[in-house]
Every structure is written in structure tokens, then in C-alpha cells.
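Missing here is one protein chain; the remaining ones are kept as they sit in the complex.
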Amino acid sequence: MSLDPATVRRIAKLARIHLDEDELPRLQKELNTILGYVEQLAEVNVEGVIPLSGGTEAAMRMREDVVSDGGYPEKILANAPDRIGNFFAVPKVVE
Amino acid sequence: MKMLDWTIVETLAALDSAKVSALELAEAHIAAVGSLNPHLNAFITITPEIARKQAHAADVARRAGAAPALAGVPLAIKDLFCSENVRTTAGSKILGPFIPPYESTVTGKLLSAGAVVLGKANLDEFAMGSSNITSAYGPATNPWKRDDGVKLVPGGSSGGSASAVAARIAMGATGTDTGGSIRQPASFCGIVGIKPTYGRCSRFGIIAFASSLDQAGPMARSVEDCAILLEIMSGFDPKDSTSADRTVPNFRAACGRNIAGMRVGIPLEYRVSGMAPEIEKLWQAGIEWLKQEGAEIFDVSLPHTKYGLPVYYIVAPAEASSNLARYDGVRFGARVEGEDLIEMYERTRAAGFGAEVKRRIMIGTYVLSEGYYDAYYLKAQKVRSLILRDFREAFANVDVLLTPTTPSAAFAVGEKMDDPVTMYLNDVFTVPASLAGVPAMSVPAGLDARGLPLGLQVIGRHFDEESVFAIAAALERAADFRSLPQLRAGATP
Partner (left out) sequence: MSYTIEGATGPWELVIGLEVHAQIISKSKLFSGAATDFGAAENSQVSFIDAGFPGMLPVINRECVAQAVRTGLGLEAHINLVSRFDRKNYFYADLPQGYQISQFKHPIVGAGKIEIRLESGDVRTIAITRLHLEQDAGKSMHDQHASKSLVDLNRSGIALMEIVSEPDMRSPEEAGAYLRKLRTIVRYLGTCDGNMDEGSMRADVNVSVRKPGEAFRTRCEIKNVNSIRFVMQAVEAEARRQVEVWEAGGTVDQETRLFDPTRGETRSMRSKEDAHDYRYFPEPDLQPLVLDESWIEELKCSLPELPDQKCTRLMRDYGIPPYDATVLVMERSTADFYELVARGRDGKLVSNWMLGDFFAGLNRTGRTIETSPVSADNFGSLLDLITDGTINGKIAKEILEIMIDTGEAPRAIVEARGLRQVTDIGAIDAAIAQVLAANADKVAEYRSGKEKLFGYFVGQVMKAMSGKGNPALVNEALKRKL
């Protein structure tokens, strides 16, 4: 599979990364080099193999339902690039 | 100054016998950082005031007879660990203004143990790289010099940590390893580094790259120093669902274990074509050293080794593309304004991320996207299963595996940079253990023809770091690696 410029643009859009048109050829080439390299997995027979997702196979632990966190709005907002009162502020969204 | 050459073991003895105070030790390191960091760029942020305060506290505690295990030991912290109230950047512009209001579990444990933090060590941006050149704060430099004198990379992504420890401006450091990011720079800089079993160290507060692979680990100048640090860094953390609820063994004791009768596997598939002859020779030497100490050597096969890298370059970017979605300019970090929300996102992320990070986000986004998931991501996870199975089968017959850490010694900035895949090949020997989640350690074992350090890698079973430490310590004794980097505290550069 080889990525065409339209696909590269679509991925950038999905990933919310602005691309200048002049960046596109280089990025397209690099992505295709990587995809070309991983293509070799096609030769591996994985019939009946259960995919390994996650770094550990143990079952999940559960925590008890107690309020043990939160209550520090100032810390939550301290790093915000823009805030109004105790709200985060972003460019207006029209729905 | 001699004390800068001490190991952590020697330092703790000196502190305990009041040969030196923690404050003196801290001042010596602060001064060394001051003179060498401009050459090495090993630290992104230095924290001398914090270090002095911690050193003073360590001295007070020691005088009161209540010194915790690591009181007064000066360390570098990879800038991927969140440090409360200290800027933490992950080597990225997008986190340039970020000051975490919390401390990572691992660094919290080190602080409780009395460690002195000299600063935040440089790294590849978001730990994505094997050279440190992707750091937004300029590359860290390897303190070793090749015969041609060109600047070498320290490896990555924990390159700043490795450089600082090798150059003796920190006694030890934290690193993180996703596909080799502790072991490869340790090998490149002639120091020791271990990636423990996935789940041994908490990931809480460590900026995520690829969640199913990321593991913290120590880097230091001896195997025993690593054991001391790892013992403190390890342990169950209820804040990390993937953290293992297991008691932490006495790693330090394991370093002194007799290895007679231990079974060491030599994986055939790691004999890749084009490997430097010195590496082949060193590997053979390692086998001989272990034999002499009574270990038994077996050939083993890990048939899916060659698929490790392609699996890694699907799984890691996929997870990264999702983990890095939170850097959107809304709640923290740098923002570039835009006409609307989407434009704000796109400009913020375009300006905030470097080329390698964008590349990986793009690849990761693509392999997860509709119509491609099965062919790439699902397939990679299945092959990952086979790689784990290879290790399980090998470990049914042997206790550890011995391999080279890297296919070459440290390279110069500009080398191996023709295309991303050439760079990725650096991780060919380290990636499989990451995919399987098993512990693996790099020990400096010799020099290549151009005077650069080379490491051997010891890989163990899940949660059997003790065997890894035992074998690594034996290699360390036999190799008796005493070469020093040209650029180091106390030497004239």
C-alpha cells in the first residue's frame, strides 16, 4: 500500500496537524518508506493467533468507590493557555 | 575530583562514614554540571537550588541516624518524568511552558529515599528516537569521542541521562525504555542500564509514549548501582492499572550470586548480517566469560526476531498517536491561536511537535484508521503475540539470553539519517524484549575499533530481574571495563 498526497492530507486532518503543501512530498516519501518496511509482516502466518494487546496479561484490578481526588480547580487551571474565571477558554465553537 | 568518579555504592559508604557530606557532593556535581552541560546539553533544566535543599535534608537525616537508602545521592531525572513544580518538557516545544502540579510515582520514590535531583535530563522528543537529535532543546552529546573527533550522539531516547552519568555529572539517572531507550544509550555511552519487566515500575506521572511498552528503569555506572536504584524505583502502584502487585526482590543481593549452573541462551537470529566484527567478537567474549564462571551456554531460536522492528513501528506509533492527542493547547502547554477550534488545534500541534513526532503520529493515525486497522495494527498485535511466544519457549530451557545491545557503536550526528528506517534499525536488538515485556539490561563490555564503548544485553524472564543482575554482574566483573569518556568532570576537555 502506498500513500497518495490526498491520503497524507486526510491523515494530517484526522491527527489535527496543519500541513503546508511544501511539506507534503517529503512526508509522503517518509511515510511510504516506513509503510514499505512494515509491509514484511504480510509474510507472517498468524492464523489462529490471539492478538497481544497491552503489556501485561493479568486481569484488571478495581478500586473502591470513594472520593479521593479532585477539589483543586486552581491546579487544574494553572497551566491553561487561556481561561475565563475557572473555565478553560477556546475559540468559539458553532454547533 | 575523585568523588565524581565514585559509584553509588562507594558514595553511600563515604556518606555513612562522614568522609563527605551530601552538600559537598551536591556542590561538586552542581559545579560539574555548570562546566560540562554547555558542551553536553545533557540537561534541559537544571535545579541546583532544589539539589542543595535536598542535600542539606539528607545531611540532617544522616546526622539524626535516619538517612533513607539513597540520602544524598545526586541523580539526573529524564525530562519525561513529571516533577512537581519543576518544568517538565518531554523534550518537546509543546510542553515548553508545562509545570506539573504532581510528581511521578517513580521519582517520588527516589525523593522519599533521599535522592538529590540535579535537573531534568535531555531526551528525544516524547522519547521518540535513538539519537537525541529530535529534542526540541537541542541534541545531547555523547561524552565519548571517536578517533575522527566528530560529535557523536549519546543514543536515545534517554540520551541526556546516559551522557550525564557517563560524563560523571550525575551518579545515576532515571530513563525510560519503550524499544531500547535505556539500553541503547547506555551502550553508546559506556554505562549500565536496565529496562525491568513491564509492570515492575509504575508509569504514573511518566509522560506516555507507547503505553503497552513504556517502562522506567535506572542508568548508572555499575550493575550494583542499577540494582540499588531499581529496588527503590520498583513496586506496586495502585494508580497504575498495569503495575504488578509483586514484592520487590533484593536486586543488590542478586548481583553477588554465583552463576555456576545458570543456563544462558544465545539466540541465533541476533546474528544479523552486516554486524560489526568487533560486536561479533565481543559477544563471543561474553559467552566465554560466562562459561568460565560456570554458566552453561545453549543455542536458542527466537524465530520472529526480525519482525520485532516492523511490529514496533506499528504498535508504538499507534499508541503514541492516541497518547499525544491530549497536546491540543487547551489545558496546558503551548498554544497557537486560530480562527476556530480546529485551526487552533492544527496550528498548535504543527508548531509544537517536531518532525519525528509528527511522522509517528501520522503513521499511528494511519494504521488505526478505518480499512487499515486489520492489515496493520491487528496483524502487528498478532505477530507481537508470536514474539512473546518465542521468548516463553526459549525461557523454558534457559534462564537468560545474551545478545549485543546494538548493531553498532555510537554514530555521528548526520549519520544513519538518510531515512527514518535506517535510524530505526538501531533498535533491532532491543525492541523484541520490549514487545515481550521481559527485563533486559545493557552492560558495557568493550570498545570498538574506533575507541567507542559497546554493550552486551542480558534478557531475562518476566519478573526475573535477579537472574539478569546476576549474569550482568558476572559480565561486568569479567569485562572489567575501565575506559573513560574524553569529556568528563575532572578531565580537561
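As written, the chains take the letters A and B, and residue 1 is the first residue of each chain.
Here is the rule we use: a contact is a pair of C-beta atoms (placed from the backbone, for glycine too) under 8 Å apart; a residue touches a chain by one contact, two chains touch by 3 or more.
Since the model is a prediction, treat every value here as computed from it, not as a measurement.
In terms of the touch definition stated at the top, the absent chain reaches A, B within the entire complex. Which of B:S104, B:N122, B:T406 or B:S467 touches the hidden chain is settled by the complete complex: it is B:S104. In the complete complex, the residue from B:K53, B:R87 or B:R331 that touches the missing chain is B:R331.
For chain A, the residues touching the chain absent from view are 13-14, 16, 53-71, 73, 75-77, 82, 84-95.
Touch with the hidden chain on the side of chain B covers residues 81-82, 88, 90, 95, 98, 100-102, 104, 203-208, 210-212, 238-242, 318-319, 321-322, 324-326, 328, 330-332, 341-342, 345, 365, 368-370, 373, 377.
Here is the rule we use: only the chains that are shown with their structure count from here on.
If you average the Cα atoms of chain A and of chain B, the two centres end up 23 Å apart.
By the touch criterion stated above, chain B contacts chain A in their complex at residues 97-99, 101, 198-199, 211-213, 215, 238, 241-242, 244-245, 304, 306-307, 309-311, 313-314, 321, 325, 328-335, 337-347, 349-350, 353, 358-359, 361-363, 365-366, 369, 372, 375-376, 378-386, 388, 419-421, 424, 437.
Within the complex formed with chain B, the chain A residues making contact are 1, 3, 7-8, 11-12, 14-19, 27, 30-31, 33-35, 37-42, 44, 46, 49-56, 58, 60-61, 63, 72, 75-76, 78-82, 88, 90-94.
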